[in-house]
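Every protein chain but one is kept in place in this view of the complex.
What follows is chain A.
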Amino acid sequence: MKRLPFSGWHLVLAPLALLFALPLVWLLVSSVMSNAEINRFPPALWPHGIKLDGYRYVLGNALFPRWFLNSFIVSAVAVTANLVLGSLGGYAFARIRFAGSKLVLGLMLATMVIPFQLTMIPTFLVMKQLGLIDTLGALIVPSLVTPLSVFLFRQFFVSLPRELEEAAWIDGCGRLRILVSIVLPLARPALSTVAVLTFLATWNDLTWPLIAINSDSTYTLQLGLTTFQGQHHTQWSAVMAGNVITVLPVLLGFLLAQKAFIRSLASTGLKG
């Protein structure tokens, strides 16, 4: 690669990028400080050596591992279900002619504009009727499939040429077989977009777990972290260690699949 010449823009961009990065750097730094360093006045700005006390506390005594597992279960089920149900629904809306399809699709898309606050009380009451309140089921059921997932798959399938499927169709292949063995292998961009958006939404959600969950053993990481902060107000290094653990999966996912993340999020904007 050819070396690019130095540009004056670095003088603007480097401090700007640093400004955005600094709070996260501080998150990492303070998670390896000792409580003595944090609790003196004025607090230290840089640690003297790395202390893992915070992580030891969080992983040993608290319910953090359990909360991590809960968050993981909810996100994993939600991502899988959105990929399966979203692609099934999206494929049917894109390719199969059936009575009422336009009406139902329109209705589903219209529900995207409903703010969550409007549905949260009745959703709570529905989950209570189903006996799911205070279980992971209450978190999983509403996130099994979103209209956005169905819509993103539909848009992608509409853009694929029909000819790819025609030969298989004429040979008597069923729709499900065509979807699984011909269409989905070509749908990696759509699959990764839906996976990324679903994972971000479920992993990061606080509002709904706050409403639907009461027992601390059923908390998700976001809810657990929030209550943990309230209860351990003086153990900031442990709180920050917990915070690092909460943020890390999303951050790692982002850094590993940055292109997919950015394309997914930008696409929600440009198609809107």
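In this section, contacts are C-beta pairs under 8 Å (C-beta built on N, C-alpha and C of every residue); 3 or more make two chains touch, one makes a residue touch a chain; residues count from 1.
Quick note on the criterion: contacts and distances are computed from a predicted model.
**Q** Determine which name in "Chemotaxis protein CheW", "Cytochrome ubiquinol oxidase subunit I", "Pyruvate dehydrogenase (Acetyl-transferring)" or "Multiple sugar transport system permease protein" the UniProt entry assigns to the undisplayed chain of the complex.
**A** Hidden chain, UniProt protein name: "Multiple sugar transport system permease protein".
**Q** Hey, which of A:Thr80, A:Thr119 or A:Ser217 is the one touching the hidden chain?
**A** A:Thr119
**Q** If I consider the whole complex, including the chain that's not displayed, which of A:Ala21, A:Leu52 or A:Val158 touches that chain?
**A** A:Ala21
**Q** Which positions on chain A touch the chain that was left off?
**A** Touch with the absent chain occurs at residues 3-4, 6-7, 9-10, 12-14, 16-18, 20-21, 23-24, 26-27, 30, 38-39, 41-43, 45, 85-86, 88-89, 91-93, 96-99, 101, 104, 107-108, 111, 113-126, 141-142, 144-147, 150, 169-172, 174-175, 200, 203-207, 210-211, 222-223, 225-226, 229, 236, 239-240, 243, 246-247, 250-251, 254-255, 258, 261-262, 265-266, 269-270, 272.
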